[in-house]
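Below is one structure; the comments refer to it alone.
For this depiction, one protein chain was excluded, whereas all remaining protein chains were kept in their positions.
Showing chain A:
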Amino acid sequence: MFNLEGKKALVTGATGGIGASIAKTLHAAGAEVAISGTRAEKLEELKAELGDRVHVIAANLSDRASVDQLAKDAADAMGGVDILVNNAGITKDNLAMRMKEDEWDSVMQVNLESSFRLIKALMRGMMKSRWGRVVNITSVVGVTGNPGQANYCASKAGMIGMSKALAAELASRGITVNCVAPGFIGTPMTDVLSDDQKAAITSGIPSGDLGEPEDIASAVLYLASPEAKYVTGQTLHVNGGLAMI
């Protein structure tokens, strides 16, 4: 089950807690993995940890030319891309009344537009091979909304709509496009919270705890696997019961 030997995967945002876990999980399942991010040093560390079948490609997803180059470099390095995981994302939280234009633009650019550009650049190869998996990492707040995150929620909801449209376009070619929507996941970002703060967050989660990056990576592994061939256009919520949608 879930064997990815011979498959080539590109994971964006691989320096983050969730992205690194996704890269490790796909790699452990046998995939050749291209890891991308803005911090080259962190990427090299991850590569050293994983060993062979790993390619490091630094990229700046807020720059269109850099996104296009990333798609090309990943395909060149591995001889194609079968699995694309659009995991990279940023937040620029602010109340709508105070939100600056560039806070809106940069979040939409990195979270939503770069995902589309990568898919567009890589779908040709997937169409030809009649096999492809696209997994977009969205968020529970893309469905529920969250104050102070109009830009982030819009970008994540946009990913879900985009994924459905692409799923319909590409299903006949053996390509599936799905989303994984994490809830609260413990990462270096949440490690700095106090116990009281964590308690306040987890009190609203039926499972009573934060998720782990591996919980998200496992969902990605399933959707990327040959076994998930009949699942497309879906959003898999991984949130401990925080929102049941």
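The rule is short, and it goes like this: a contact is a pair of C-beta atoms (placed from the backbone, for glycine too) under 8 Å apart; a residue touches a chain by one contact, two chains touch by 3 or more; residues count from 1.
Everything below uses one rule, namely that contacts and distances are computed from a predicted model.
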| item | value |
| --- | --- |
| UniProt protein name of the chain not shown, from "TRAP transporter small permease protein", "Acyl carrier protein", "Periplasmic dipeptide transport protein" or "Aliphatic sulfonates import ATP-binding protein SsuB" | "Acyl carrier protein" |
| Option touching the unshown chain, where A:Lys100, A:Arg124 or A:Lys229 are the choices | A:Arg124 |
| Selected from A:Glu169, A:Asp209 or A:Glu227 as touching the chain missing from the view | A:Glu169 |
| Those residues of chain A which, in the complete complex, touch the missing chain | 124, 127-128, 169-170, 172-173 |
